[in-house]
Structure formats: structure tokens, C-alpha cells
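Working notes for the structure below.
Yeah, one chain of the complex is gone here, protein chain that is, but the others are all in their spots.
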Amino acid sequence: MSGSTLGNIFKITTWGESHGKGLGVVVDGCPAGLSLCEADIQEFLNRRKPGQSKFTTPRKEDDTVEILSGVFEGKTTGTPISMIVWNTNQKSNDYSEIASYYRPGHADYCFDEKYGFRDYRGGGRSSGRETIGRVAAGAIAAKILKQMGIEFVTYTKSIGPVSIDMDKFDSGEIANNSLYMPDADAAAKASEYLSQCIKNKNSAGGICECVITGLPAGLGEPVFDKLDANLGKAIMSIGAVKGFEIGDGFNVANSMGLDNNDAFCMDNGNVVKKTNHSGGTLGGMSDGSPLVFRAAFKPTPSIASIQNTVNKSGEEIEISIHGRHDPIIVPRAVVVVESMAAITVLDSLLANMTSRLDRIIDFYK
Amino acid sequence: MSGSTLGNIFKITTWGESHGKGLGVVVDGCPAGLSLCEADIQEFLNRRKPGQSKFTTPRKEDDTVEILSGVFEGKTTGTPISMIVWNTNQKSNDYSEIASYYRPGHADYCFDEKYGFRDYRGGGRSSGRETIGRVAAGAIAAKILKQMGIEFVTYTKSIGPVSIDMDKFDSGEIANNSLYMPDADAAAKASEYLSQCIKNKNSAGGICECVITGLPAGLGEPVFDKLDANLGKAIMSIGAVKGFEIGDGFNVANSMGLDNNDAFCMDNGNVVKKTNHSGGTLGGMSDGSPLVFRAAFKPTPSIASIQNTVNKSGEEIEISIHGRHDPIIVPRAVVVVESMAAITVLDSLLANMTSRLDRIIDFYK
Amino acid sequence: MSGSTLGNIFKITTWGESHGKGLGVVVDGCPAGLSLCEADIQEFLNRRKPGQSKFTTPRKEDDTVEILSGVFEGKTTGTPISMIVWNTNQKSNDYSEIASYYRPGHADYCFDEKYGFRDYRGGGRSSGRETIGRVAAGAIAAKILKQMGIEFVTYTKSIGPVSIDMDKFDSGEIANNSLYMPDADAAAKASEYLSQCIKNKNSAGGICECVITGLPAGLGEPVFDKLDANLGKAIMSIGAVKGFEIGDGFNVANSMGLDNNDAFCMDNGNVVKKTNHSGGTLGGMSDGSPLVFRAAFKPTPSIASIQNTVNKSGEEIEISIHGRHDPIIVPRAVVVVESMAAITVLDSLLANMTSRLDRIIDFYK
Partner (left out) sequence: MSGSTLGNIFKITTWGESHGKGLGVVVDGCPAGLSLCEADIQEFLNRRKPGQSKFTTPRKEDDTVEILSGVFEGKTTGTPISMIVWNTNQKSNDYSEIASYYRPGHADYCFDEKYGFRDYRGGGRSSGRETIGRVAAGAIAAKILKQMGIEFVTYTKSIGPVSIDMDKFDSGEIANNSLYMPDADAAAKASEYLSQCIKNKNSAGGICECVITGLPAGLGEPVFDKLDANLGKAIMSIGAVKGFEIGDGFNVANSMGLDNNDAFCMDNGNVVKKTNHSGGTLGGMSDGSPLVFRAAFKPTPSIASIQNTVNKSGEEIEISIHGRHDPIIVPRAVVVVESMAAITVLDSLLANMTSRLDRIIDFYK
């Protein structure tokens, strides 16, 4: 049960390794009638493309997507959409050495324990390239949601000690800097910090934040399939994520009820909340406010500094990982976070159509 | 799709409302041959029982479990185990008033939006009593895991500003104080803090931590069903949880690769890690180190202070919630967190049996 | 993975053994707003009640259902509906002998091989009483479908060599005879045949047929979740069913394309079929014609004749099964077949709401 399928109605199945023939995804359960072409997908994939700044690997990865099924005459047909990105720039010999030992912070050891051996080339299935399928599927989910007025703003909130200043928040700035930060000053400081990391053969962690607007109230299912629980799983399933929080998140632990509760009030005849400490969910269902969540990414584990580890013969050795590695994961992961959120929200939105008998009867009239 | 089922092999389905006839769970996929009696379950249920300290609701809830199926001659048969706890002390008139308005911080509004109306008595399905089914199932999962050497230590890490001092960590202390803190001094301070909260008609948040030892390496499935992703979902699905983190969690955002990576070394012929920043998972699989995660709980939303809200007629009103409410959720949620973790780990452990062909062939020989 | 959960959106989980405390079902994903009371369920359960004719076991089983959750003020709330039927008339000593040997035609041997032991009282989980949960859930599904104009006529088509004469088909007759046959003459003949079976300490098989009208076209999902495939699973999962066919069924094997194809024509502006060899599905989707399927039930395996078998010590022995057993399974299974069909159709109908983007967008407007 290698767990490569996610979702209940809008269901995605990804496949592929870093240095295999390619990577891809099958999107099953996409509603029929969506205008869709490869450019829609490519736009999302380009946001995770390396080689766009000095802080991303200089590997040239074209990552051109091809749609193989499920679209006819420019529209989705309701049948599975299979998409592929061919691996074109992989050099397996770069990685031959790591076959023999376990890189700290990587999944090498666990793969060997679980499966008996592993495709060690570029990390195999646990490579960051695994996210290609997620992003291709996310592009479709996001396109559907946009037609329903649901939109995403996702960005780098912090890199190492450098956080954005919410007072200077400028969403237009996100695409302007290669770190995807909505604050040009913070981006400049983070850039300096990362230069220092590279110089020190080290790497940095950071936080990604996502804000979703336009959600109707009531999405998500009480108990286990809460909207925040499913988001939590979707986001925690991204490699290198070590924490997930919604709304005030871990800060609620030191808050008090009177401050943390969001008062309801009326706004033009609608029930709204005065504040949004909840981050847009109550009881696991969307509450009509913007949904706000964050993910913490660990520093890139592949670093050029000398590290201690063991090899497969059980010898303690020293290694130093060279090659083309980003010193920070967050910027390229921004679109992955957005994609996983879009997939989860769409799945909840479809599931929610069956919650009331009167609406079902109306639907079939 | 109201999402009351969790798990793939060890699968639980919970049901019940705060003031209905009872609450329960069906555990399907429990292996045959486990010695099981009601006392095994009761022991876990008693850990979430109210009325044990001045900081838990004085409601008397006996919460006596009855096993209805799946156990014969003292052993599980492999068929579904149905368990029920009858509601015996519920007074619906306590809650009649809240039918008309939306309590801040509660799911009332979302239930109405999603389903058109709600069982308002005691919060209905979104009551804390919903966790009874989780805990009953968790008791079974934990009993199985214990026989395989996998054990849990779960406790209150912080209440409001009061955190335990890891240097004074004493697991024996956990059951000694009604706050389930492994540090008697912290417990005393937290107790004072909570008294102040009550006096101020307010409530507190906190953090629960869980440490799991004895896990073999390799549990969890790469990509979407990572062990940490499934744990994230299981824990985020508990009411009032707003954040989940594993290992160093959100602190990784400001760490550097060389510090965050855990070096591998040899210990008596075994591969082990020198540190455990990862919290026991790499690439979504258990790495052989203790699994360590935390959950952030928001302050109890039901408080006696005056709050602004709206009623179902769309009028802005002031309310003050009286009744029997804990000023802090964490202590009684400790066993819920442990239960959800046990259910998730057991499900991963069962799934992992099918990962290697050689082991499957051996199994059927 | 003992497989006691069925359905994707309208999801049922059954539990219970013949001689345990009771049997029940949790229905999760039932839409909110359905008027529902115990009498709705009881009406269905009464159709499977024994003791209604000389051909059903004289065991007195009251089988009174109790709804434990998910209904508030007479309407479903959208949360799980837990229902229970207590076992009140079980005498375990009736069955003590069968603990030691394997009854031919029963699951005893397989249970021991799979689980290491079994609850032998009355067949435990593999008793016909297991269907109580299915029928209780089916009553809900059928009530919802009826409000959408979808209705079921289910009946005994044949018992041993006695088949109904379709020219004499009278649906009003079904409830008039204890064999649930829509043809009084056939019922009389079948009655004689069964009397002979009892006299000979033997039992009979038969066929159940179900006709579903009012289905919109398009229900069912191409490829694996075809409407007929899901019906096939649901019906084959009923104990004693050895065959399932839809429309002309096995007769298609000796038909020819020109005869078997149903020509389309226009009827008052609607596309309809002139014939219904397909039985109401094309390509796995409902085609707007009545859905017609049949299930073949084997003869009751518990018979008073002497049979050869082995005991748990590996000795060959002769046995003769006494006790209160029906000589024919079909009549009491009619409502079980209808229930499984209703559950499957409702699940398909809910899933089908997400098939087109334009309808989804309309729904959320």
C-alpha cells in the first residue's frame, strides 16, 4: 500500500522517480466540461521550476507537461486525465556514490528497511521531483475553484530568521522575487541570509503561508474528514514539512478563550466573523472567513558540509554532498502547497454537495 | 460523506451525539486472537472522564463501555467490535437556549450552513463527547501495539504560559496530577493559572506531546500516506486542535541543515541516529527513533464572559455561556491524542506487512 | 480488513453475530433533512422476519430496531445513524455441538483457517442474521430514493423447479403469500415443493429478481465503478448467493447482436429504448430503462439429512443438523436484495452529482 492516491471524489494518483523515464499523475473524478489545455498546467509547473534564481539548483529542468487522456476538443470529458513530464536532464552518474550510504535527513535508510533496496538515483521516489504530479493535478483543481470564486494567495512567510512584515504585505510582489515573498525588503534580507548559507555549505528552513478566499461555509465533514484535518494530511505529506497550523495555530496554546473566540456579527445581512483567529474553520467546516494556514519546511538536507553517517556495510563514515541543491526548499514548494490545498478544497466542495436531502432532490429535478 | 470512518485496514467508525442515547464505535479489521474485555477499554475511557479535578466539568459522566460484538470467549474474533457508552447524565434543557444563536468558537453556525439545522443539545456531534468512540478504539490499538513492544507516553506539555521543564521530566508524575503533566512544579503553576482563568470567566489553551517508542523502521507509505501525514490528519481531526508538528516542528524553519540533520551512527551493530530532530520519521517512514509529536489546543470556547454574537434571526446579541465547562481542554484530551496515534500507527504497521515480496512469500509458506 | 463497510458516499458499516448481544449498522453520509423514525426501519425488518409461514424457522425473533444517533426532532441530521437490534431469543446451547466440526456448505472451516477460531453459536458473523444491518440501512436508502421517484419491486422468481409465469405477474400478490412470489399459482406449487423438501430432510434453492424504476440515465461510473459492477458486488456479498445477472444475463451468451441490441426511439420527445435486453445499463451507466437483475441462492445448507464431514480433530464423521432452519433462503432474502440494491443505487446517485462542472457551478450559486 504505497499510498500514492489521494482524495475521495477528485482523486489523484501520482507516480515516477527523479531519474526514471518521467513523472506523472492520473486525475480521476475531474468534472466534465472544464476547458483545459497543457498551458493551464504548465503555468503551475513553471512556478516550481528550478534555475530561476541563484538560490535554486542550476539544473535545467524543462518539465514540459503532456496531457495523455481525459480531454477532448479542449474540454475535460469526465474520464481520467493522465499527465506526464518526461525526465530529460537526469544524469544518474551524479548519484552513484550515494547508493552505498545513508544521507542524514534523507529517506535512504527507511527505504532500505521497508523495501529491501531502493532506487538511489536522485532520491528516487522521495525526490522533490515527486511533487510534479501534485502540481499538475493542483493546476486543474485551482482552475475549477477559480470559476467558483475561490482563490489562493500562497507565499514564503519566512526564511530562517527573516520574516515578512505583514504591514508591508504586497501580493503583487510575490511573483516579482525569486523567493516568492510578498515583501521586497524581506526578500532582500532573506537573499543575503541564503548567500551566507551557501558560503557556509549550509542550508535554511522556512515557512510557507496560504490564504484561500471565497469559500462557502460548511465545507469539510465533521469528525475525521474535517477540512483542516484533510488539509493537514495533504500538507504534511509534502516532503520536508514538519509542522502544520491553521489560523492562530500554535499561538492558541498561550491565548485565552475571550481573545481566541471570533465574535459573529451581521454584515449586509450576512453572518460574518469580526476576527479570524480560527483561520476559517470551526468544527472542521469552513466558516465563511478566509482560510489561512502555514507549513514549516526543514532546511534542505543535502549540504556540502562534512557530515557523519554510516554505509550499508555498517561502517561509520564522513560524507559531503555535492551537486546541484537548493539551499532552501520553501520558494519552490509554494506552488506545491497551493496545489495540495486546491486538491483538498475541491474534494471537500464536491463531497459537500450531498449533505442535504432538499438540495439533492432539487439537483435531480 | 460525513467522514466518520478512519483507517484503511484497522478501520474505525464512530457515531453519537452529546445528548442522544449514547455514543460508540465500530472497530473493523481488528486482528483475531487479542485478549480483550471491557476493563481494557474502561481504563482508557477513565482517563478522559470529567469530574476528576476542579478544572474539569463537575458533570458526572460514568461513561461505562459495553462491548456488543467481535469478542468471543475473551478474545477478538476478527469480526467488527461494536462498543457503546450510554448517555446517562444528559440534561437537554441545559442547552435549549443555544438553539437560537451561534456560539463564538463553536461549530453551530457551520452545522446550520451545511445541514440546514442541528442537534444543538450539548453541541450534538461536535461535542467533546464525540471522542469517546476514538478512545474506545484507541484502547484496542494500544493494547495490540504494547504486545509488539510499541509504547506511548502522552502528556500535557504546556498550559497557557506554563510549560514543563524537560529537565524535571518524570513520566511517573503524569498520572499523579489531574493536569497530566510530567512535572509536579509546572502542574502546580498551571493549576494557579487555571484558577485565575476561572475567576476571570475565561479559559486557557495548551500543548499536548506524545512520544512513541519501539517502532520498527519503515512504517508509513511514501508520498500521500506518510506516517506523519496520517498522524497529522488523525490529530488535526480532534476538535480544538489548531496545529500539529513532529520532531523539531516549527522550529526547523529557523534551523540550518547541518544542525537539523540527524547523523547516523552504529550502536551494537544497529544503525541509529545520534540526535532526533526529525522526531522519528524520514521521508514519511518511521526511522527507528522515538516518534515525537505535538498538538496545539485552543482555549475552551465556552466561557462565562460576555461575548458578542448573532442569533438565527440575524440579530446581534450578547451572550454569556454558563454551565459545566472545563477551563482547559488539554488534560482530558491527552488520552484522545494517544488513541488517535495508536490507531494510526497500528494501521501503518498492518499496511507495512505487504511491502516486500520475499516476506509475503515467507508468510504464506 | 474484515470488510464490514460498503459504499463511498452513503456508507454503511455493519456489526454483530447471531448469538452476541445484538446486531447493528452505522449509516454514515445520509443526507440531512430526511424524516425518519423507527417505524420506517421496522417495516423493512419485518419483511425478513422469520416465523411468518411454515417454511420459515419457527424461531421467534422480534428484531425490534432502535435508532441511537443521527436523528433529531424526527429528521436525519447528516451525522451517522447508528441502529441496533438486540438479540433476545438466542439459545447458545442449541449450537454447542457444532463447535467441534465443520458443517458442509457453511463457513465454519474457512473461519477457523482464517482467524484460528470462531464464534460457532448460530454461525456467528456468517449467520443470516448478519443481514439485519443491511436491511436497516436499506430502509433508509429506499426511503430517500422513493422521494426521488425511484421504486423497487423485488420478489421470488423461482423456487427449485417452480418459476413464476410472467404472464400472470401481479405485484400486488407479492406480499400476499409467504414466499413473496408475484404469482399465486406458482406460490402454491412452490409451497408443495417445499413441503416435500422438508419431508425429505432436504432444502431448496431459488432465484430472486429485482426491478428498479424511475432511475435517471447516467448513474454509475465507467470502468470499475459501473452501476452493474457495484450491484454485482453488493448482491454477491449476500450469503448463499452464487450468481448475479442483469437484463438478459446468461442468456446473452446464446443471443445475437441484432436481437440483443436495444434500438433507441423517441417517445414524447424523450430518447427511450424499444426493448430492454440490457436490463437498464449501458457501459455501466443507467440508460433510463428499468433496471432488472437476478440473484441465484443456493439451497439452505443446514439440513436434517445425514451428511459426511470432518471434525476439528481430523476425524471423518457423520452429522445431521437439527434445529430451526428454513428449507429455502430466497423469500426472506427478498428484502435483503432490495436493500443492497437501494444502498448501491443511492450511492451512485450521490456520486453522479459531481459529474459535470456546469451543474456543480449551478449548485453553488
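Letters are used for the chains, namely A, B and C, taken in the order the chains are written, and counting of residues starts over at 1 for each.
Methods note: a contact is a pair of C-beta atoms (placed from the backbone, for glycine too) under 8 Å apart; a residue touches a chain by one contact, two chains touch by 3 or more.
Remember, predicted model here, so these are calculated numbers, not experimental data.
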{"item": "Residue touching the undisplayed chain, where the options are C:30, C:291 or C:351", "value": "C:351"}
{"item": "Contacting the left-out chain in the complete assembly, out of B:176, B:195, B:270 or B:354", "value": "B:354"}
{"item": "Hidden partner interface residues of chain C, rising order", "value": "1-6, 8, 14, 102, 104-107, 109-111, 113-116, 125-126, 130, 158, 160-161, 197, 201-207, 216-218, 221-226, 228-237, 239, 242-258, 260-266, 269, 271, 274, 278-279, 281-288, 296-303, 305, 307-310, 314-316, 351-352, 354-356, 358"}
{"item": "On chain B, residues whose C-beta touches the chain left out of the figure", "value": "8-9, 29, 31-34, 76, 78-79, 144, 147-148, 216, 222, 349-351, 353-361, 363-364"}
{"item": "Residues of chain A (touch criterion as defined above) contacting the omitted chain", "value": "1-5, 8-9, 11, 13-17, 20-24, 26, 28-30, 32-33, 66, 68-70, 72-73, 75, 77-82, 84, 114-119, 121, 124-125"}
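Heads up, the rule we're going with is that only the chains that are shown with their structure count from here on.
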{"item": "Classification of the chain A:chain B interface as same or different, half of numbers criterion", "value": "same"}
{"item": "Maximum centroid distance from chain B, chain identifier (CA atoms)", "value": "C"}
{"item": "Chain B and chain C: spacing of chain centres that average the CA atoms, whole Å", "value": "38"}
{"item": "Whole-Å separation of chain centres (CA-atom averages), chain A against chain C", "value": "45"}
{"item": "Centre-of-Cα separation between chain B and chain A, whole angstrom", "value": "26"}
{"item": "Numbers and ranges of chain B residues touching at least 2 other chains", "value": "1-5, 8, 14, 114-116, 125"}
